[in-house]
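Of the protein chains in this complex, all but one are displayed in their positions.
For chain A:
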Amino acid sequence: MVRSGTLILSVAARLLMPLQLLFSVFLLLRGHDEPGGGFIAGLVAAGAFALYMFAYGTQATRAMLRVAPQDLIGMGLFLGVASTLPAWWHGQPFMTAQWWTIPLIGFTFSTPLIFDIGVYLVVLGSVLTAVVGLMDGGRDDG
């Protein structure tokens, strides 16, 4: 229904999209200490894909995504649930946060981060499901 837009939109989308996606990852990773987090980052990423979709249509966007938006939801839910389990190993109650620091680079990896990535994917997948669905009228033959 919405076909490729104007030249300005096409070029802008192509340039902006990597930046937006990068920014969304940045928001996701810094979320624990500064404003940001999985929900916001997911929305930013969804915005990036939506912009691309307006410029190039759903076919191209699907091709770029490689996975169906619904699958993103599934992966996100899986990560969210999986992040609750490591606490079992330490005999702690389900969902207790676990923290591991990777020695050399000093990066802290944790179950809340996995959880946040799950939230990110669910938000991204849900918005894209709705946007893609509305744009091609729910046809899944893209």
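Going forward, a residue touches a chain if its C-beta (ideal position, glycine included) is under 8 Å from a C-beta of that chain, and two chains touch if they have at least 3 such contacts; residues count from 1.
The working rule: contacts and distances are computed from a predicted model.
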Omitted chain, identified by the protein name its UniProt record gives, among "Spermidine/putrescine transport system permease protein", "ABC transporter ATP-binding protein", "Na(+)/H(+) antiporter subunit A" or "NADH-quinone oxidoreductase subunit J": "Na(+)/H(+) antiporter subunit A"
Residue of A:17, A:55 or A:127 in touch with the missing chain, whole complex considered: A:127
For chain A, residues in touch with the removed chain: 1-2, 31-40, 43-44, 46-47, 50, 69-70, 73, 76-77, 80-81, 84-85, 88, 91-95, 97, 99, 108, 110, 112-113, 115-116, 118-119, 122-123, 125-127, 129-131, 133-135, 137-140
